[in-house]
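Data block below; observations after.
Here the complex is missing a single protein chain, while all its other protein chains stay put.
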Amino acid sequence: MSLTTPRRSRALTATLLALVLSVSTACGDDGPGTSASGSIKIGLLASLSGTYQAVGKEIRDGFELYLATHDGKLGGRKVDLVVADEGNGAATAVPAATKLLKQDRVVALTGIVGGGSVAGVYPLLNETKVPLVGSNGRPELKDVSRIWHTSYLSEEPGAAIAQHVRDNVKGSVYAIGPDYQGGWDELRGFTDAFAKVGGKLANPDGKTTFTPFPATTNFTPYFARIKASGAAAVYTFYAGSAAVDFVKQYAQSEIKDVPLYAAGFLTEGGVLNAQGEAARDIYSVLNYSPDLDNAENRAFVAAWKAKHDGSPTTYALASYDAAAVLDRAIGAAGSDPTPEAINAAIGQLGQIASPRGTWQFSTTTHSPVQKWYLRQVRQDGRALSNTVVGDLATVGR
Amino acid sequence: MRDEVIRRGRGAVGALVLAGLVVAPWVVDDYTAAILARTLALALVGVSVALLTGVAGMPTLGQTAPYAAGAYACAVLGSQISDVGVVQLAVAAVAGAVLAALTVPLVVPARGVIVLMITLAIGELVVTVLGRWRSVTGGTDGLAGIAPVRPFWGLPVLATDQARYLYTLIVVATLVGAVLLLLRTRAGLLLRAGRDDETRLRASGHRVPLQLSGAHVAAGAIAGAAGSLLVVAQQYISPADFGFDTSALLLLGVVIGGTASVGGALVGAALVIAVRDWLFGVLPGHAPLVLGALFVATVYLLPTGVNRARGRLRPPSAPASQPDPPPARDHATVPELRA
Amino acid sequence: MTCLLSTQDVSVRYGSLAALAGVDLCIHDGQRHALIGPNGAGKTTLLNVIGGSTRPQRGTVRFDGRDVSRLGPAARARRGINRIHQRPAVFPTLTATENVVVAALPRVIPRRRWWPGGRRRTAQHRAGPLLDQMGLADVAAVPAGHLAHGQRRQLEIAMALAGRPRLLLLDEPAAGLSATEVGRLAELLRALPRAVAVLLVEHRLDLVYALSDTVTVLRDGQTLAAGTPDEIRTSPLVRQAYADGVA
Partner (left out) sequence: MVVAAGTNRIDPYLIPALDGVAYGLLVFVAASGLVFCFGVANILNLAHGLLYAIGGYTAAALLDGGWPSLALALAVGVLAAAAAGVLLAGLLTPVAAGNHLTQALLTFGVALAGGSLLVAGFGPDDPQVQVPAALDGSVVVAGHRYAAYRLVFIVVAAVIAAALYLMVRRTRAGMLVRAAVDDAEMVACLGVSPARIRAGVLAAAGALAGAAGVLGAPIIGPGTDTADTVLLLSLVVVVLGGLGSMAGTLLAALAIGEIQTLGVALLPSAAPFLLFAAMAVVLAVRARGLATRWGAT
């Protein structure tokens, strides 16, 4: 320390040091994931603050809804759900996941909004040998032996809709999306499949246009380029506030009459309310819609509406299904549901009945083989909602 | 004499804390050890921020840039050269120093708030490059599955949280010790003099820009080394680790710790980062609210720390009898506004 | 005899105001040269030009036979031009000793060049006697910000001398000092080593006549007169200029 440090600051430094130590030693050991009373600890990590908190809260509510409708039990055991905040990404997600895995010693982890957060948590999962039943983001990973996702792979929505767009659009299609891993994967899914069925992109260089993310709040310059390209339709993927900005500005731009196709997240959940009239008629592809007609979905939507305003989203659904997966896996894992046993049991589940229709885990990617639906934003009573207008491909390997 | 007592008291507390940190991994659980290791790496970046902000008078929001350079150099280059920790540490330090050297022409001529903004821009640009240079950096999802290191030739790889923590602790202690020694030499004296009154230092014949450049490069090397420690502690890096939040929290931690004191910066930065990480785990959804309230409370509850920072940045008040008080030259604030 | 420092045709303009209009000056080795004149005559501007903090629009400054016009204050200080400022400029959080050490460092040649800390140790050796000489030995460990005004003035002189100057620029060193302090200051200045040339700007003419051997009178940015203190004291021209300036 410097030579002329005033005295009081030394005292301060000492106090701060003491504080750090007391904080660091105060965090004790909470014991193993399965306690003597037979309850079981599950960790849920989701963005409850920051940019993605709307999605994170849906994920938490979806999981809690399953617990509430199943006596708070999974696989016949009382569940002690430990929730932690993922924040804006890996920087905050990693310490929160470390707490769940190493201090709370959960037997399984679920949730996680961001693909980057999953990548950040991945080394911890391998180290602690705890399975992740993720319900949203999914990065590219070398080894998925402990990673399961009830949502989808980022390239699947685009792949599912490509044939439909090829059949229904007379002309070239402009592809545009946000400049981060999720955007790259979503758009690549579409452009690869679209090229395979003989579709042509309107983008001048034949490559997708990527907009800085999350910095772009003004899409007008891009709309000018789309106009100049003479595209007959636009395919895009945005979510959250970027989706609101994109759709609202699109509706007032000079390409407002160009049909807009999108991965379903563009008009999913709360963003649709914020978009209002601007979202009318947008086509989107998604693995779920609240108006699907099956028994599981009717029960799910009714239970959801009893607790929350509005309809459940695909985010809530994926988390609800994650709970269902854990329910069956823990039940099948025997008298001592260790993380390893649960992980092995997930691999044996087979067909899973779900509000989205029946699906199963792919043996190679550990993500769902599931049917995708074409939806359009239409008037439903007093509000606009995503209405299923057709079935698309079943995707998954 | 009271100074002597206090110095001894401080020495005793310091030794006690160091002893506590050394035995910590055997007392606390894996989680705490892992968090401590990560926190130590960030605290080392805090030291480099303090070196620039408090000692050289250049408040920076951009130390995440050399930190990121060091981390990625270590993960991409270092792990291919060797799995020995000290080699990777050297690679990371060099990368951080090189990046800092490249930005010297932008940073060193600027003062006050302009430094804040230029370093902010540098930090943001580096994060953008990291997010887009997919083939090397893995893009916004980051690099996962980085191979574990062995601290030294012939030693086993760091496989447990305890081992990783101890390695981090030893490196941080060594580097902080080196910084403290450096500040006792003429380099430290000149940096403090420059923060007091840069014009006067020039008038005495010193090459001030050269000294500031040296400090900037040295701080870059330290931040780069911290990047290598982050790779060890976390085995995963992504652009999100080097965002604006991190810069802002580090600067705030350094302010809380007293901008000009290396020990204070280490502790302040560690405290802020530890509290943040801890809050995200125990108060899901309310961490920003509580963290924000804590910052406000800090300003009020620790007036010593805050006054301290002020005292370092402004000359101490002079006796009342003197006719003209010395002109207030505060580089860390905004001299431009008063021009 | 050649000049240690010479200015040729130095002109400085601030907008439409001519602060200096073609000033020539010559200072020899060891000379005690005073610069006087009414307020706004351009004395401080001339010191700034010589010290390097102001760039003249026209004219050259030569020091020790070399053109130093393009050098900044730091480079000139390294060549031996040191300066005392109108308001004492010291490093407030550094102790008196550290202040002198910092000032001494640029011109220190350590005995063991590659020995760590050698430069600083040599500078430290130089600081002690200088502080003694300036009567600051008691406050050597006190941060300069806590010193009284007069002590800071003395500290600044010690700092200037620590830089081994060949030319010392003194900008109103007596400003703000009490009568006893001015007496002390005069003694200290008279005791400066003979090898150091001095350029003194001062309002108190008694001090000027007591300390200098040559006096240059500036008015409206031009040299009005130059000569020995006696010549200047009796010159009606100078009296007139001062009377105008005061009025």
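Going in written order, the chains are labelled A, B and C, and every chain counts its residues from 1.
Everything that follows uses one rule, which is that contacts are C-beta pairs under 8 Å (C-beta built on N, C-alpha and C of every residue); 3 or more make two chains touch, one makes a residue touch a chain.
All values reported here derive from a predicted model rather than from experimental measurement.
Counted over the whole complex, the shown chains touched by the missing one are A, B. Within the full complex, the residue among A:T69, A:S253 or A:Q376 touching the omitted chain is A:S253. Interface note for the absent chain: among B:I81, B:V157, B:L210 or B:L289, the touching residue is B:L289. Although one chain is hidden here, its contacts on chain A can still be listed: residues 49-51, 53-54, 56-57, 179, 209, 211-212, 214-218, 220-225, 227-228, 240-241, 244-245, 248-249, 252-256, 269-271, 273-277. In the full complex, the hidden chain is touched by chain B at residues 53, 59, 105-106, 109-111, 113-114, 117-118, 120-122, 124-125, 128, 131-132, 244, 248, 251-252, 255-256, 259, 286, 288-289, 291-296, 298-300, 303, 306-307, 309-310, 313-314, 330, 332-334, 336-338.
Simple rule for what comes next: only the chains that are shown with their structure count from here on.
For the pairs B-C and A-B, the count of C-beta pairs in contact is higher at A-B. Each chain gets a centre from the mean of its Cα atoms; the one farthest from the centre of chain A is C. A separation of 72 Å divides the Cα centre of chain A from that of chain C.
Shared contact sites, meaning residues of chain B that touch two or more other chains, fall at 192.
Across the assembly, chain C contributes residues 93-94, 98, 143 that each touch 2 or more other chains. Interface residues of chain B facing chain A in the complex, by the touch rule stated above, are 2-3, 6-7, 9-10, 13-14, 17, 20-21, 24, 27-32, 34-36, 38, 55, 128, 131-132, 134, 138-142, 144-146, 161, 180, 183-184, 188, 192, 234-236, 238, 240-241, 243, 245-246, 256-258, 260-264, 267-268, 270-271, 274-278, 280-288, 302, 304-305, 308, 311. Chain C makes touch with chain B in their complex at residues 51, 53, 72-78, 82-83, 85, 87-94, 98-99, 101-103, 105-107, 116-117, 119-120, 123, 143, 145-146, 148-149, 152, 159, 163, 176. Touching chain B in their complex are the following residues of chain A: 1-3, 5-14, 16-21, 23-25, 27-29, 48-50, 53, 83-92, 94-96, 98-103, 115-116, 119-120, 122-123, 139-142, 179-181, 184, 212.
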